[in-house]
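The complex is shown incomplete by one protein chain, all other protein chains being positioned as in the whole.
Right after this comes subunit A.
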Amino acid sequence: MDITQIFQIAGIGIFVAVFYAILKEAKREELAQLLAISGVALVTLMVIRLISGLFNEVRAVFFLQ
C-alpha cells in the first residue's frame, strides 16, 4: 500500500497545471501544449508500469495462463 506513486502522479499533474497557466500568460501557447503532452506521457508511463504489475499478479492468482 505505497501511496508515494499517487503523490508523484498528483504532483506531476499539479505541476503541469500551474506551469500551463504560467506559460499561457507568457503568450507561449505552443510551449504550454508541449508541457501538457509531456506531462501526460510521463504519467502514462508510470501508470502502464503499474497496470502491467497488476495484470501479472492477476494472471498468477487466477491461473489465467
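Quick note on the criterion: a residue touches a chain if its C-beta (ideal position, glycine included) is under 8 Å from a C-beta of that chain, and two chains touch if they have at least 3 such contacts; residues count from 1.
The rule we apply is simple: contacts and distances are computed from a predicted model.
Per the UniProt record, the chain missing from the shown structure is "Stage III sporulation protein AD", taken from the list "Alpha-D-ribose 1-methylphosphonate 5-phosphate C-P lyase", "Monovalent cation/H+ antiporter subunit A", "Acyl carrier protein" or "Stage III sporulation protein AD".
Although one chain is not displayed, its contacts with subunit A can still be listed: residues 1-3, 5-7, 9-10, 12-14, 16-17, 20, 36, 39-40, 43-44, 46-47, 50-51, 53-55, 57-59, 61-64.
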